[in-house]
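The other protein chains are all here in position, but one chain of the complex has been omitted.
Moving on to subunit A:
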Amino acid sequence: MDETRDGEGEVFPNISADSSSAGPVPVPFSSVNWSGSSQPVEAKTKAQGMSHQSDVLPCDQLRDQVIGNQSSHTQLMETLLHLRQTVDDCITQLMTRPPQLDLPLEEQRHNQATGEQEAFLRRVVNLLQSGAMWGLGLQAPHPTLGPRDDAGGGQQAQLSRQLDQLVYQLSHLEVAFVSRDLSNHGTDISAFERSKFQDFKTYQGDKYHEDKNTMGFINLGVSENKLCTDLMTERLSRSDMNHLEDALLQYSDQRGQPFLREEVARFLTYYCKSPARLDPENVVVLSGCCSVFSALATVLCDPGEALLTPTPFFGGLVVGSYLYSKVELMPVHLDSEITDGSARPFQLTVDKLEQALLEATLKGKKVRGLLLINPQNPLGDVYSRDSLEEYLEFAKRYNLHVIIDEMYMLSVFDDSVTFHSVLSMESLPDPNRTHVIWGTSKDFGISGFRFGALYTHNKEVVSAVSCFGFLSGISGITQYKLCRLLQDREWIDKVYLPTNHSRLKAAHRYITNKLKALKIPFLSRGSGLYVWMNLKEYLQPCTFEEELLLHHRFLGNKLILSPGKTYMCKEPGWFRLVFSDKPLPLKLAMHRFYEVLAEQKRDLRVKQLEDPQKE
């Protein structure tokens, strides 16, 4: 972990020092790499020799160019970071202006102009933060393309290409991301879409298929359970699913069809082990958990207000809070290191919650609630009953709402782990501020169904969220099928869940054995569809930039994983790997995984050897 901190801290001190100086600057990536050895000379000669043949450049010139490219790449990165910080500062300044209400017209106009500037700056920042330029440009060329023994030289050429692209992208920044037709918010949304989901789109166009496209992308990035599609397909094809009546084709109660809400209440009562029967009047069903969360965030928080959330956590909900509702998330950063207050890595404690809340308050952020995911995503962790109780008590003390996402509650496949739904508690500390989200996407592996449910005792919240039934309604036909599915306890208990769990267990075992063989540390406590692993050994230096580069290296090898940055993890080097895929693609994926790591290791070694030359 110490190395990680070094790596992280290092980028910033360099910024002010180097951004102003011109020409090749001999500031390499990390001092760790400088450990002297005799090999650098050899490597250098090799690199020059290779390039010499093709480019026919004088030796000195070439050397300058090579080093120049590399360092100006570094420099550009730093300039970018510097720019980002400047812009951030600017915005902080702008935001902290005292509210001026009765200003003369002149001044108001001035403010409006500043407002526009601010909006533009915000967009630039968004862009930088989202890593959009990485997603767009640095994806295509990869060191893997070069001949094996040319890794060093290839990488230099690479860097110059990347540099060109970066410059190109920056100059096209405005053209690409500021559309004259969209509102500021619309532009944000659009830029977000382009950056964050670029990978997903690439994947959509070139998916792996057992027969048709064995060279396609294997997606271990999106958390989907593909292990039981046979069971689901069979169940959904039975004739009871295809019932049709006019009520299903007509407008229904906005909260969802009564028959479905009743079934959801029964289902949750049973599987959450609720001490009392849950009330269908407390259920609202919408098209997916994203919709539920977004509606909930909107009715609980005003724009700009915030929810506390322990990180690392599933980034998809950021989308939920940001795109429509403009609600912010305040991370409660957890440490991988085990300290006095914690028994395991990334453990959430009330102390940390208190501290994060205090920090938010000091920053002037209004915190309205706490967002928990249980079983946790991406940690695969399950909160004990005591911890849950503590978190809820904490929230009650500060009048905070608690939104609990229990999307993976039936995907706890390790029998020794006991999941406690918040609905199983004898009495909730603050029932009017406790809201539970569940859906079929993960537990039944049918994310394409678009179904999410809210359970809350708070009638006001039920009413307000119901209003969104207009905008996030579920097809009557789908509601009927869902009802049939949830009703069929016999099938769920005797067929689906046992099979699903044993398949999850097998896939999990396969992946964890592979990771163990590679000596890759990981976390996984027998729930969820993923493992959370630490690849910092493969990052030199251990920074988010390098994490992203490694991510793109995986992409270059047609493998999609999720880098920790996406989960707002504060330590670079963590990746989430989804294992709930069929054995064949899983095996192939691990092969690609292994290849990339081997290459990465080779490159790191070369880099290490090269660095001392620049002295």
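FYI, a contact is a pair of C-beta atoms (placed from the backbone, for glycine too) under 8 Å apart; a residue touches a chain by one contact, two chains touch by 3 or more; residues count from 1.
One rule holds for everything that comes next: contacts and distances are computed from a predicted model.
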Undepicted complex member, UniProt protein name, chosen from "1-aminocyclopropane-1-carboxylate synthase homolog (inactive)", "Exosome complex component RRP46", "Anaphase-promoting complex subunit 4 WD40 domain-containing protein" or "Phospholipid-transporting ATPase": "1-aminocyclopropane-1-carboxylate synthase homolog (inactive)"
Residue touching the undisplayed chain, where the options are A:218, A:308, A:353 or A:474: A:474
Selected from A:218, A:232 or A:539 as touching the chain missing from the view: A:232
Full-complex contact with the absent chain, from A:206, A:279 or A:302: A:302
Touch list for subunit A against the chain that is not drawn: 108, 111-112, 115, 119, 122, 179, 181-187, 189-190, 192-194, 197, 201, 204, 222, 224, 226, 229, 232-233, 236-237, 241-242, 244-254, 287-288, 290-291, 294, 298-305, 319-320, 323-326, 368, 401, 432-433, 445-451, 458, 460-461, 463-464, 466-478, 481
